Structures are given as structure tokens and as C-alpha cells.
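Below: the structure, in C-alpha cells.
Only one protein chain is missing; all other protein chains are in place.
Take a look at chain A:
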Amino acid sequence: MIEFIDVDKTYPGIEAPVHALDNINFKVDAGEIYGVVGYSGAGKSTLIRCVNQLESVTEGKVIVDGKDLTSLTPSELRVIKKRIGMIFQHFNLLNSKTIYTNVAMPLILNKTPKNEIKARVTELLDFVGLSDKASQYPDQLSGGQKQRVGIARALATNPSILLCDEATSALDPQTTESILELLRKINKEYNITILLITHEMSVIRDVCHKVAVMENGKIIERGSVFDVFSNPETETGRRFVNTVMQTELPNYVQDLVQESDGQYIYRINFINQLAVKPYLSQISKLYDLNVNVLFGNITELQGIPFGNLIVQFDGSAPELEKALLYLEENNVHYSEVNTYAG
């Protein structure tokens, strides 16, 4: 659906050129919600703007719907842009126009007949829950309502892709939740592919199927949200995961680990209904092992409970081996905790 091939983007800087995107390769499949997370200045804003060519790339290809955007003329690009909706951190609504006209704008640009515009705008305002605000102006609305208008406007031309540029960063947590709910609904009901960028890992946790972590213009890590959350590979990735769920061992656990020479300490990840099944107590019943939970938490990932436990097994090596086999048979992910690295 969206594919970046060897994409580079440099800006002429004051002293040296700024490398905003550095050899970006990634792919968003149709129907996915793909999140890109990174600190400010990581290049994610440039990245999302390349998808609808608000920014041109210096090197490489951006392929949307099978077309290489870098080879298109401005008028061909305009046609593609109409199939890509975009919402913004600061909403970017026309303050001089009513909510109705704001939502209708993409259709007005297309010279859609007035009665068709009316039907479509009414439907969209209903979808985002703002039917009663049609004749009001943006400055009479709250931030969350303005973003709903932005979303309705972005959907006006029935796009197949929705780009979200820090769409919830200017909103309070409760409003953020309702906007994310709306994004999930859009993805499900209209089967629209969503690419979003954010600096909030909670946004990724709540709506995304896949995630890429960006730093210094590079994608340093990517994968399914479950994989990245359960096993972040980079320092930055770990830091982002830790903002929403503690995966690092607290100091007291690390001390315990060192005192016991790190014998038989495992990280166990449970997903789905597994998170609520009593595997650990089963283990201590079935095998000659004591199970000591050192640390743990359960988080919700896309509505699925995700448990993360650090446990210490007390017993003999053969018994432990059997216990681990038992976990494997039940599809429970586990990994030995590296004692000194934490």
C-alpha cells in the first residue's frame, strides 16, 4: 500500500546539510494501522509528509498504491493526494468557514455536485458525532471536536489511506482516547490503511498493529507491536516501551538477581487469555519447583491483555527443563534474564 525504498532526504542546513531521512525502507500493508514513534527531530514528520509528497524526497522511491510518487507530474500527484486523507496536530481547519464547509472543502475542490456534497458531509458529520455543529465555526469547538472535523474532512473523498501527523499530541488524555477509538473505527469500518506518527508510545499501544522506531532519520527498529513491546531491541525502543509498561527490572530485583547468582530467573510473557491462566501455580504443582514472582505487570495491547512477569524458579535443573517445556507446549513466551545486564 505504502512503500519506501532507499529513501533519503537532506535539507540544506546552515552549517552542514541536515539528513532528515537516512536510507528509509519500510512497507505498510493495506488495512494496517502502522505507527512510527520517535523523539522530536527524529524525522518522523518528514517521513509522513513524503507519503503525500508535501515534502519531496532527495533520493529513493515512495510507492503508494503501486505508483512511484517521485516520478509523477504535479497534476498527477494532485489526483493521488485526493486518495490520501491527512489529519494534523493543530487541525489546520479554515477558521473563516463553517464546520460544514470545512468538511465539504475537498469535495468543493473536486467540483462535486452540491446535493452529493450535502449527503456526504451529513453522513461524515454523523460518523464523527458532530451533526449538531454543522453551522458553527472552528473557534467555537474544543480541541477534540476540531480533530473530529479534521477527520471528517480527511475522509470526505473516500481515501484508501489516512495519514495522522501527531493527531492527538495537542489533546488531553481523555480526548486522545476518544480520537483513537475513532481511528480504530475508521480502520475497521472503512478498511482504511492508517499511517500515524507520534511521540507517545501509549498511542502505539492502543491502536497500532505495527510499529517502527525512528532516530536520527533512521528506522532503528520495527515489527509487530507485540514483538516490539515484548522484546525491544534498541535502547531507544526500550525507553519508549518503558514509558507505558515497565519491562526493565527494578533495582531491588536486580540486587536479588545478583545475590542469587542469577539462577533460574526468567522473563515470562503471557498474551491473550493466557495472561489469566494459572500456569505458574500449575508448574509448582506438576514439578518439584518453587516459583517466586519477583516482578510483574499486565498491560493491554490493542485490547489484548499482555502479561510480563519476572520469576525465579527454585529447584533442580531437570525439573526446570520440564517446566520450560510445559510453558512451550502452552505457547507461553519465556526468556532467561541476563543477570548483569538487567
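In the analysis below, a contact is a pair of C-beta atoms (placed from the backbone, for glycine too) under 8 Å apart; a residue touches a chain by one contact, two chains touch by 3 or more; residues count from 1.
The definition used in the following text is that contacts and distances are computed from a predicted model.
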Name the absent chain as its UniProt record does, using one of the following: "D-methionine transport system permease protein", "Energy-coupling factor transporter transmembrane protein EcfT", "Response regulator" or "TusA-related sulfurtransferase".
"D-methionine transport system permease protein"
Please pick, from A:M105, A:A134 or A:I271, the residue that touches the omitted chain in the full complex.
A:M105
From the list A:S40, A:T73 or A:N95, pick the residue that touches the absent chain.
A:N95
If I consider the whole complex, including the chain that's not displayed, which of A:K9, A:K81 or A:R267 touches that chain?
A:K81
In the complete complex, which positions of chain A touch the hidden chain?
52, 54, 77-82, 84-86, 88, 90-97, 105-106, 108-109, 137, 157, 163
